[in-house]
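Shown here: the complex without one of its protein chains, the others still in place.
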Amino acid sequence: MATEIGGIGSSVKRKEDARFIRGRGNYVDDVKLPGMLYLDIARSPYAHARIKNIDTSKALAIPGVLAVITGKDLVPLKLEWMPTLMSDRQMVLPTDTVLYQAQEVAAVVATERYIAADGVAAIEVEYEPLPVVVDPIKALQPGATLVREDREQKDNHIWHWEVGDKAGTDKAFKDAEVVVKQDIYIPRIHVSSIETCGMVASFDKINGKLTVWMTTQAPHAIRTVIALVAGHLGLSEERIRVISPDIGGGFGGKVPVYPGYVLAIGASVLTGHPVKWIEDRSENIQADSFARDYHITAELAAKKDGTMQALRVKTVADHGAFDAAANPSKYPAGLFHIITGSYPFAKSFVEVDGAYTNKPPGGIAYRCSFRVTEAAFTIERLVDVLALEIKKDPAELRMQNFIPPTAFPYTSSLGWEYDSGDYGRALRLAMEKIDYAGLRKEQAQKRAKGELMGIGISSFTEIVGAGPSKHFDILGIKMFDSCEIRVHPTGKAMVRLGVKSQGQGHETTFAQIVAEELGLPVGDIAVEEGDTDTAPYGLGTYASRSTPVAGGATAIAARKIREKAKLIAAHLLEASPDDIEWKDYKFQVKGVPAKSKTMQEVAFAAYTNHPQGMEAGLEAVDYYDPPNLTFPFGSYICVVDIDRGTGEVKVRRFVAVDDCGVIINPMIVEGQIHGGLTMGLAPALYEQITYDDDGNIQGGNFMDYLLPTAMEVPSWETAKTTTPSPHHPIGAKGVGESATVGAPAAIANAVVDALAHLGVRHIDIPITPWKVQKILKEKGVAE
Amino acid sequence: MRFEGTLDIAAPRDRVWSFLTDPKQVTTCAPDVQSLDVTDPRHFKVVVRAGVGPIKGTFSMNVEFTELVEPGHAIVLARGQAPGSAVELRSTMDLAALDGTRTTMKWASDVTVSGMIQQVGARLMQGAADKITQQVFSCIKAKLEAPVTA
Amino acid sequence: MAVEAAPATTTGTKTTGTRRMKIHATVNGQAHDVEVETRTLLVHFLRENIGLTGTHIGCDTTNCGACTVLLNGRPVKSCTVFAVQADGMSVATVEGLEKDGKLDPIQEGFHEEHGLQCGFCTPGMMITAAALLSANPDPSELQIRQAISGNLCRCTGYVNIVKSIQYAARKTRETAGGKAS
Partner (left out) sequence: MIPAAFDYQLAKDVADAIQLLGGSGGEGKILAGGQSLIPLMKFRLTQPALLIDINRVPGLSAIKENGDLRIGALIRENDLEANPIVRQRYPILVDTAAVIADPLVRNLATIGGNLAHADPANDHPATMLALRASVVAQGPTGERVIPIDELFVDTFTTSLAPDEILTQIRIPKPGPRSGGAYLKLERKVGDFAIAGVAVMIVLDASGRVTTAGIGLTNAGPTAIRAGRAEDVLTGQTPDDKTIAEAASRAAAAAEPVSDLRGPAEYKKDVFRVLTRRAITRAIARAKGGA
């Protein structure tokens, strides 16, 4: 029956496709309003410099240029600074010093897009370059160039954060039979969703209402932040409407508030005209929030037989000029302490220090919850380092150490309570599907002929669905999420959510939850999100939280409706509610299945024939506070071949077994895995942003920031196991980021495995051809 | 990027010195000068068009003689930008009189380019900066060795 | 192809060309006569002058392919063509794929095989696929991947895009085979 109504578990084709396949999507840059002006931004070529003068005369002389906004203009409006999500603050426009290359310096408002660009090119800024610090390790040393002169604390240290039993862990390491240690640098990368960021801000002077269309993953949270930033200008929250229309991919990059948004709003308030700001790709990569950039030293203590005992990790986190990360406020290093992964470490201790550098601010997800890829990569690489140390097969070492299925819910030594897991089953299925034994034989034969082939494993445990209000808030707002359902007289339903899809298919999957819970065909259920004037308050979509949190709210809101519907059904069937049961998507009199009412019949009655004394209508809303996070997991195995002449690494096969609990739509889940694997392969082999000593960005556009094309990506092979989440209303865990969390380690492990017989233990990602070539030469095996 | 070299100029040191330290004369060797505005003997603004092949930036440069030690040591600091790009040039020049009619000039210059030009043209930067620097200094030599016309 | 040179802008210097020009372009079968700046990029002409916002802009270095349209039948990146170059030519965009209310097999394929998620790269992908299938009705997986190697996607990991194009190829061959067209 579930398949007929398109309920849980059926691969319903996506409802939102209808507009996209016709080119009728409605993205921010498609919004066009009468009298709309265009805003473009002039940016600093220097990474650290004092602004001596901004000459806007040539720009203002251009016909069509209406205004040039600089930091000085924002001071009287108290808009030159704005809060970040991590209770730091960030410049909207500098008033005297720029702190990173590509930082916004001035904004031009013009009648046309092309004229605004001409205005930017005509602005002349006189800079006095200052010393630059780009290495976070050096930034933390005494005497380093000071990045932030505006703070009382006159150094580059942002925060220290630690968790775990330090003394106990140190002792375990002292007593351990085997200790392996590995420095791991996870480079700075960028989400680069194909749509860049942008906004149309429209301030209506008559009724003082601001409406903005913007690329945001969290419209409600943004509305509150705008009210905090611009409330003193009369922009109070009831006068702000944030519309997050169709979004061309987010991956965490569209969570923060960027200066361009504030400038567009300011320009609209000043001019009384709608103002559109759309950034170029170079601006997006160079100035909008980066991801990763973790300098990690990780140690693992174990017995000689491979039994893992203790984990010790020290990290320096490079946050750029402002801490504009998008983590829950009590977790400056996000959920990095999921780093014990799939293994029961008795003792562990993790510490992270945040540092300022002359680089763009940030630290957003890049499709990996909060710092979870950094954690999964570290533990899964470290396990392979241990396997090499004690000469044990990496699959065997994992199987021997996995947290057993009987141990769940399992509390880790860093304080997480894993809801459910069956790690061995997933790894065994992956080994079967890829014929692990056969591959090891093939590898041996190839090695004998001097050919280099590698097999890499990653058995990751992820942590998503932030999160329980006890610990999780953003700027104080608890991280619940919401759903409002209204069933119409003709049995159709309207669902509104506090989350916002950027391609994950919510209009289909959330309709399936309601279809399953209320027995209504999925085609009769419309889903809306992203408009703060209509949607219930929610914290938005990132960190794979939509299904775990808003999915819970949706199921419970539907169940509230079902409770009321049951009373109406009892009234219609002239039976006591206690004799009514919900079975096969109908209300039946117990034992008399023929006497039944469909939800459609009940819905009609709710408006035409509801029991006296009961409210008419059939609607409910739920703000779901998840009791715990959810812990998806999986085992990935990949095979790589190395060209001994050029050092190129080619991923020949990649098998991914994922377990994200109950699956709402298998087709959509598989699509999320394909996309996630590709955003795992990308940082493993191709993507990186670096800076030279002067703070010049290297790789600040798509010519040098290498998003993989269809030619660099293998034909992914996927499979699944299902271990429901015990605490989630429909047992679902969320899956959007699993593959991006798990894949980089599998690929890195495979390349190291291909060279392990030459004594190689680790290679930092991205594993470029010249990194590999250098090793081949040193080991004398290059072609 | 760092470049250096020595030039033997068939001209007396004082003439070389006055050429190098007079904005009007020395800027005749700057690439494709668009305008010159001398604020005082040690400061001047010059707008030049420099680049390689079709890639050209119009840079408005603020130039300052940060050190002038008669008769043979000078340091010039030029800082300028084009839309989205910035360039800084720091050159030191040391003159030694070989004899009454000839001078050896030892020069070294540090060029840092940042912003758009550096990103899009990174692979061409070394070659372009080297070429422009060589052109400037060989132009200075040629101008000084040219017969002094009335 | 009538080329009316709009009055040359007198900017003091000797003008040997024009800064604005009226162009005649047929977009999805409909003729348009529009005056544009000579520097107007074809993608902005389509989105702003003609109002067809299905063609998207995803980069500034001619890499991502989200702006792909057919120019006289050949898929090109419309962010790296000036609108004046399309004078007298025909342009096909994603909005022209559906004919008389009937989806093109490519549109159907992308829907059936979940070949899109955020939808932003989809118009460019489908136009590139349309050109591929008109040249090669039965492409191999490698040929499909080569054909779309100029179109970046961040959401799907390409597997379902390949399947969508294979679906469209099958459907086109079946219908072509099925009825004598």
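Per-chain numbering from 1; labels A, B and C assigned in written order.
The rule we apply is simple: a contact is a pair of C-beta atoms (placed from the backbone, for glycine too) under 8 Å apart; a residue touches a chain by one contact, two chains touch by 3 or more.
What you see is a predicted model, and the numbers here were worked out from it, not measured in a lab.
Just so you know, the chain we are not showing touches A, B, C across the whole complex. Remark: the omitted chain is touched by one listed residue; of B:Val46, B:Leu89 or B:Met116 this is B:Met116.
Of the listed positions C:Asn49, C:Ser149 or C:Gln166, the one in contact with the omitted chain in the full complex is C:Ser149.
Among B:Thr6, B:Thr66 or B:Gln126, the one in contact with the hidden chain is B:Gln126. Seen from chain A, the chain kept out of the figure touches residues 113-114, 117-118, 121, 280-281, 645-648, 686, 698-699, 703-704, 706, 708-709, 711-712, 768-770, 773-774, 777, 782-783. Residue-level contact of chain B with the missing chain is found at 51-57, 83-84, 116-117, 120-124, 126-128, 131. Take chain C: the residues that touch the chain left off the picture are 3, 8, 13, 15-19, 21, 37-39, 41, 57, 60-63, 65, 68, 71, 74-77, 79-82, 84-85, 128, 146-147, 149-151.
The working rule: only the chains that are shown with their structure count from here on.
Counting C-beta pairs in contact across A-B and across A-C gives the higher total for A-C.
For the pair chain B and chain C, the distance between mean C-alpha positions equals 49 Å.
Centre-to-centre spacing of chain A and chain B amounts to 50 Å, using the average Cα coordinate of each chain.
Multi-chain contact residues of chain A (touching two or more other chains) are listed as 282, 701, 703. Shared contact sites, meaning residues of chain B that touch two or more other chains, are absent.
Against chain B, in their complex, chain A makes its touches with residues 43, 45-47, 101, 120-127, 129, 282, 694-698, 700-701, 703-704. Taken in their complex, chain A has these residues touching chain C: 13-14, 16-25, 27, 29-30, 32, 113-114, 191-196, 246-249, 251, 280-282, 502-505, 667-668, 670-671, 673-679, 701-703, 707, 709-711, 713, 715-716.
Within the complex, the chain B residues that touch chain A are 60, 62, 79, 81, 83-86, 88, 112, 114-116, 118-120, 122.
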